[in-house]
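Before we start, here is the structure in question, set down as structure tokens.
Missing here: one protein chain of the complex. Every other protein chain is in place.
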Amino acid sequence: MLVVMQHGATAEDVTRVVALIEEMGYGARPMPGAQRTAVGVVGNDGRIDGSRFEALPGVAQVISVTQPYKQVSREWRPENTVVTIAPGVSFGGAEIPVIAGPCSVEGEQQIVAAAQAVRAAGAAALRGGAYKPRSSPYSFQGLGKRGLEMLALARRETGLAIVTEALDDEGAQLVAEHADCIQIGARNMQNYALLKTVGRLGKPVLLKRGMAATIADLLLSAEYILAEGNPHVILCERGVRSFDPMTRNLFDLTAVPLVHKLSHLPIIADPSHGTGLRDLVPPMARAALAAGADGLIVEVHPTPDRARSDGAQSLYPDQFARLMEEMRAIAGTLGRTLTPAPGTAAASVG
Amino acid sequence: MLVVMQHGATAEDVTRVVALIEEMGYGARPMPGAQRTAVGVVGNDGRIDGSRFEALPGVAQVISVTQPYKQVSREWRPENTVVTIAPGVSFGGAEIPVIAGPCSVEGEQQIVAAAQAVRAAGAAALRGGAYKPRSSPYSFQGLGKRGLEMLALARRETGLAIVTEALDDEGAQLVAEHADCIQIGARNMQNYALLKTVGRLGKPVLLKRGMAATIADLLLSAEYILAEGNPHVILCERGVRSFDPMTRNLFDLTAVPLVHKLSHLPIIADPSHGTGLRDLVPPMARAALAAGADGLIVEVHPTPDRARSDGAQSLYPDQFARLMEEMRAIAGTLGRTLTPAPGTAAASVG
Amino acid sequence: MLVVMQHGATAEDVTRVVALIEEMGYGARPMPGAQRTAVGVVGNDGRIDGSRFEALPGVAQVISVTQPYKQVSREWRPENTVVTIAPGVSFGGAEIPVIAGPCSVEGEQQIVAAAQAVRAAGAAALRGGAYKPRSSPYSFQGLGKRGLEMLALARRETGLAIVTEALDDEGAQLVAEHADCIQIGARNMQNYALLKTVGRLGKPVLLKRGMAATIADLLLSAEYILAEGNPHVILCERGVRSFDPMTRNLFDLTAVPLVHKLSHLPIIADPSHGTGLRDLVPPMARAALAAGADGLIVEVHPTPDRARSDGAQSLYPDQFARLMEEMRAIAGTLGRTLTPAPGTAAASVG
Partner (left out) sequence: MLVVMQHGATAEDVTRVVALIEEMGYGARPMPGAQRTAVGVVGNDGRIDGSRFEALPGVAQVISVTQPYKQVSREWRPENTVVTIAPGVSFGGAEIPVIAGPCSVEGEQQIVAAAQAVRAAGAAALRGGAYKPRSSPYSFQGLGKRGLEMLALARRETGLAIVTEALDDEGAQLVAEHADCIQIGARNMQNYALLKTVGRLGKPVLLKRGMAATIADLLLSAEYILAEGNPHVILCERGVRSFDPMTRNLFDLTAVPLVHKLSHLPIIADPSHGTGLRDLVPPMARAALAAGADGLIVEVHPTPDRARSDGAQSLYPDQFARLMEEMRAIAGTLGRTLTPAPGTAAASVG
């Protein structure tokens, strides 16, 4: 940590800062500059609350050079973490699983049809919301426990792993029982109570980036889960709030290589929420792979114009099949392959 | 709702849109323009999911003209809602209560000293966190239930109403038992499970705007609480995420008159989180009042440089006392008064 | 400046950083921490380009603690700069001038009527665009030189000082001849060629904050003007780009006390562009004064529903007159007064 003094700070002001640092048990190293003096803190173990210094006279700014996150950092663990959600479906290795399916589970027939369609195109896992966080209390909120049972049925029919969202403790418990991976949505990225719950459940977690979360915020939220003893965390970029109304969100793909640099956790991308418009999904899905994403999550609906939510960003099944072909080719240029659909031999790269 | 067709949309495309509108039970009104045709939906009761149209060929854009929120809107209820959290402490009327106190409850002595200091300066309510949502799992997380008991003690000592945050269902229940108003923080603004819980508890709720929430998002989150039968909701502007690192947040005071225009609910302002720097708090607190805020929530700490959190944005007690004087004068120019501290006569305007 | 090393940086990496610092003629002060080492630069005169260090192996981050701006800083000049644009019209002192008038000069009759109306309500200066920067090349672009002549006529008729925008070198020259203060708009805040031109003209400059400019960016743009020898710069907050489509911009009033803290230059506020909606202008104008603004610039049109641009955010003359009364009262609570209209005695505080 570095305490930067104001231009006009007195020697006494500097002394006061030095004294507080030493009182806290650290070393203080003043550095006079041409414009101003800064005081370095030596031996900071990451637990100093810098705001105590900001309150002192003559202090201009407190700068932290210690990362606030630990267990999620690549400095803590240099090699990649590989998160396996079901046999053969792992994130963070050379194989890249694609999770696909509708926004919401709407009924048995719909979810099974969707599962069969995405499996046929090569998806390794099925997505579909049973609990839907909707901005309006009057919008369709999902089928709840019945939706989870339909997902479990779709798994029996197709062998696909299941990824679905939980909104509260009770839901997390039920999702853990019925599915392979618990999704924490963007709106709940800083719902620390829920993060602790899924940390304790020990089940793989797909943690989506919040609407205005920095990468450090995202990593800190993951840290909450790891701190409870659950290392099976997959991060997900899904776009942040934008000033441009033309797209639903601003899809920040740089998050992918940035997370790879800072953390050992895998990161996947969601081009459906990232863009919000069907036509933009295939190019941005390709881009996500090229940026190094460890997986993709894509909305596909058997009949998008009949979808109860997110119809405009859901791919038609044949569009998705074409996209899978394109993604296989791009993965090949990076020395990676798409995870094959369950029960099929690995797809060869074209 | 208005379905805007692409420039090159065919007559058949338009017919398909008209047919879907009518199939949904509404009237369709095509409007040919020089550049493109638009189709108006007549009789929309607010439940149409526009994304179904976006999926159709020839459709460029779907524009909603119906507000997604209802019970919170001024169109639903033209007169102001006045939310009373304790005898004599009401938000939304001519009197303006100031809530003040430390970021966190740190101990009995600290919270009682803080309560006495802010009461002496004229505050009507005490803030102080027993449950703290911290970005890092390793930061101080609050004293929990013991903290709530200390707040209750401070109320007995001073008569101040108590406002404190809840992070989950269990905490909400405990806060409802010990305090006068349950705060939902920015990170949980879209934690719909928690919103429903506090809706059912029926206790007054202070709902803070999320980091990247639009005003419509904020109103929709309030709608979740009202939809559960709890009309006692106070909104709070506390700054949104900014690209400028110089302040903690970007304090969006325009939210105050904008909420007054769109909703009957009271709205207060939090200049401490809105700015993050002690020196900026008094001018922005004055500005909030001048913009029409129905209350203020301000961090004040007996010894800010010893605070366990948010020290840099906490006012010294004497600074707060001066600010109260300034705010009294500004309230007077608007024909309003500050709510007097409990047990004191109404302060006269200087 | 502080060069922060990665966790795994080698002793050789640190040595390389130290060597480069010393080669550049500064002192290097390594500070080993529990997690990582940082190297302080001693004697930095503000001219080091930190990016040279970011390129070295083992370097995690380079942190600048030196402000990039100089002459505009309060450290350079502790007392307020007072900028006088016409006799009796000064920004930065106890008196607060209000600049008012239409978005565009539309004709002789319109601008003179507007000038008379705003003068009657107590404005000290007249605004009105002769050169309009419009997003679309097909929108009304202003009357140009003829517009400037109409502004000069309005000055002769009313005695009001004239503030109007220049878009290029030639226009700046003409504005300097016809008006009292050259406005540089948000879109040109980083048009450094134009900043240098108005720096050399020596005429007072009203510099508006850019759409996504940080306060440091704004101060650096002002530095360009001061560096050419022109100290007569008035800054202006007019809102930044927002993710919320409900308002035209996000009016960042915290800029006012923040600029006062960092710089000796005066800063005024533009609630018309800051909000974009007439109903929001009066409360936010009051808020700007309460935050300490050294002036206001407000759009007022004799007949807003006939305006050729910005009609929706222009006040009606009687609305403006009421607002002036409210602002006089607020200024009074801060020990300030509104600058009286030319030829009138100072208004007494109500």
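Going by the order they are written in, the chains are A, B and C; count residues from 1 in each one.
What we mean here is this: contacts are C-beta pairs under 8 Å (C-beta built on N, C-alpha and C of every residue); 3 or more make two chains touch, one makes a residue touch a chain.
None of these values were measured; they are calculated from a predicted model.
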Of C:A100, C:L167, C:L206 or C:L235, the residue in touch with the unshown chain: C:L167
Touching residues on chain A - with respect to the absent chain: 212, 214-216, 240, 242-247, 250-254, 256-258, 261, 274-275, 279-280, 283-284, 286-292, 326, 329-330, 332-334
Those residues of chain C which, in the complete complex, touch the missing chain: 20, 46-47, 49, 51-52, 54-56, 62, 68-70, 133-139, 167-169, 171, 187-188, 190-194, 210-212, 217, 220, 223-224, 227, 240-241, 277-278, 304-314
Residues belonging to chain B that touch the chain removed from view: 2, 4, 6-8, 29, 31-36, 38, 40-46, 61, 63, 65-67, 75, 241-243, 245
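Basically, only the chains that are shown with their structure count from here on.
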Separation of mean Cα positions, chain C and chain A [Å, integer]: 39
Approximate Å spacing (C-alpha centroids) for the pair chain B, chain C: 30
Where chain A touches two or more other chains, by residue: 46, 241
